[in-house]
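Before I ask anything, here is the structure I am working with.
Certain chains of the assembly are absent from this excerpt, and the rest are unmoved.
Chains: A and B, in written order; residue numbering restarts at 1 for each.
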Amino acid sequence: MQEQGNGMYALAKELFPICRSITGNGVRETFHILKKYYAEIKIHEVPTGTQVFDWTIPKEWNIWDAYIEDEAGNRIVDFKKNNLHILGYSTPIDQWMELPDLLEHIHTLPKQPDLIPYMTSYYKERWGFCMSQNQKNSLKNGKFHVVISSALKNGSLTYGEIIIPGKTEEEIFLSTYICHPSMANNECSGPALVIYLANYIQKLQERKYTYRIILVPETIGALAYLSDHLDSMKKNIIAGFNITCVGDNRAYSLVKSRYGSTLADKVMKNVLKYHDPAYLEYSFLKRGSDERQYQAPGVDLPVVCFCRSKYHVYPEYHTSADDLSLISAEGFQGSYDVMIKCIEALEHNEKYQVTCLGEPFLGKRGLIPTISGKDTSLQAEAQIVKNVVAYADGRNDLLDLSNIIEAPTEDIIPIIEKLKEADLLKLF
Amino acid sequence: MQEQGNGMYALAKELFPICRSITGNGVRETFHILKKYYAEIKIHEVPTGTQVFDWTIPKEWNIWDAYIEDEAGNRIVDFKKNNLHILGYSTPIDQWMELPDLLEHIHTLPKQPDLIPYMTSYYKERWGFCMSQNQKNSLKNGKFHVVISSALKNGSLTYGEIIIPGKTEEEIFLSTYICHPSMANNECSGPALVIYLANYIQKLQERKYTYRIILVPETIGALAYLSDHLDSMKKNIIAGFNITCVGDNRAYSLVKSRYGSTLADKVMKNVLKYHDPAYLEYSFLKRGSDERQYQAPGVDLPVVCFCRSKYHVYPEYHTSADDLSLISAEGFQGSYDVMIKCIEALEHNEKYQVTCLGEPFLGKRGLIPTISGKDTSLQAEAQIVKNVVAYADGRNDLLDLSNIIEAPTEDIIPIIEKLKEADLLKLF
């Protein structure tokens, strides 16, 4: 079953070619596409110069073309073929220069000599090109025509927000980012998953929680959003997930919160240990995405980061090898399933209490067999019934129960429904 | 030394032939024997139909005979040779039938084809026979005369209770069950041990605690007892032990309480780790006997379950192989010794405090050697003396001391007595 996986892959493929950065028209174009999949995204613009905590919204950057031509007129580097060739936020230039002068502006990955790196210089004005180390090694002396048709001007930073109200003001928070150029896992995958989750949540019957979902430029966008919404976020959010690098098909990764003990940590650890016991847990020391802001001292939101292969860790990270072949419908589907399990577990995460003293008489209610002997071993379901009843003492929420009785929440939830119907269980 | 072990084995052997069930004359006959070993057992009868929490006391079941005869008049199955042949609580029948009809009422253990299983149907009226899979396979077509001379009528459930008062109203609680037909470890062993413990406790000088000892039919008997005594049990019991399968000579087993942190867990873990470090700890998820009731939410008594080979785990469990060859005087003696150590540790489980500042001058009191050098290494006893004094800070009870200083309680208790005589230690 990869129904959603196929859809997310198609969306990611549509987003892939756009040259995004932390500001500019690439972000707006991205939202134009996303709205085809989920219409109710509210777009916000934050003007250049706005102070957001310790930071300032930078100038808006746009780029139309960039290339390096040799004396024979060959375009040895062409932004239109791969937008990673340009150092993000490069200032404009149109100039002939000798090789040694050019080389000072060329960035490569010596350890991965075939690949183009992804690099940026948001807060110091520079220009530069990125290419493979092999290409750099092949450059011969001569003159080069260096052209960057870009603009760095006052403008605004663009982000998107989806609010799906529930029965309570308490919120579950999802965040991802839309500021990376043509890389697939990091980061066409995050927006694709988040949009599909929004569609799932929209259809959820009996939705207890309100869902706040944001798609922001990384770091500066998260800070801009926090700076405007911190009070209500601190008041309402019970668990949040920064979602990134979720399209590949390797191990699941959890980057824990600062102390690893929020409800978001609890639900994600619980879901992942049953979904795939080989999942990886990273300490907050290994953070790197917007969990840095959401978990900063004084912000203190209960947020973890969820990935398949974690940023910084997988070899294709921040290179031209992070392309559409790295992600897959299977990879997306797994991430989607994990997030749906987290959402369902949170929606049902109540404390339950058995209604009678001593074990209830389950046999007369058809909940366990009426003949007892050594080989009439309890079915798995009957064992879960007995264990739920044994630990439904008002102390344990659904996640505690799942951890204690060693059964996944998706197996426990229907049993709790049955026991409630039989009046054997009530909310504590 | 197996003085008590031999006695318990003899008692178990006397109990073995009786056909017990959760009600009926087998239970009463059992108490008749037990009273020869400990006279002060108070017998109670709870009438059929009495509501006990979510359950109802069932009809009383008695059985006089049961057999299957073939057309030649051969008794191919005979209750009088082995009472496991009858499905517990079988309704009466006297009928000729063809093999296929009979087979619907035959229960076997396909995985242990030589053995007769022990099976019951207390709460749904049925009749049935148990036999070995091998015997079932050997049955040939023909007519069979099926006879069960049983009665299922209003009557009562029988249980026994021993109260041995101490200096305080606080109680130590022992429970075992008397509802199993001819199986030795499970469950002639539990009543035999409990009766011997009652004799020990009766003779205890300076008994601090009151002891409440019950022998009840499993599950329904425990529920019946709880339903009548819950308030005083919750008020008084400081530690309790459900005692079952204690006659064989294999590993010791502890089934922990719901959260593993009651005083009963603490004392039993402490005693077993010194008595036999290879003992087995089972989580409450592996419960199966009356600890299910004593530790149910809302009942919450501080009770663990103590076994040698745990029910459900040993291969002879609930089969005809659980016979007198499975249990032994050695096995009983080990269980007895463990329980005595638990009782003694609880009776002395006070918090102690040293009476002086700095180390006491033990040398002048003859408690450690007066010449000091590298090879005049402290005897084990002297080391315990020093360590008791070092940790007798009012924070630690006897069990804490034993855990911290890595010495068994039976070695510490006499040292504490010496230190109290020397006025170096007082109760906190």
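Here is the rule we go by: a contact is a pair of C-beta atoms (placed from the backbone, for glycine too) under 8 Å apart; a residue touches a chain by one contact, two chains touch by 3 or more.
Treat the numbers as computed from the prediction; the structure is a model and nothing was measured.
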Seminar exercise, completed: Expanding from the 2 chains in view to the entire complex of this file gives a copy total of 3
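Operating definition for what follows: only the chains that are shown with their structure count from here on.
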Problem set entry | CA centroid of chain A to CA centroid of chain B, Å | 54
Problem set entry | chain B partner contacts - residues on chain A that touch it in the complex | 353-354, 356-361, 363-364, 370-376, 387, 389-394, 404-406
Problem set entry | Residues of chain B that touch chain A when the two form their complex | 52-55, 107, 109-111, 117-124, 126, 219, 222-223, 226-227, 230, 258, 284-285, 287, 292-293, 295-300, 317-319
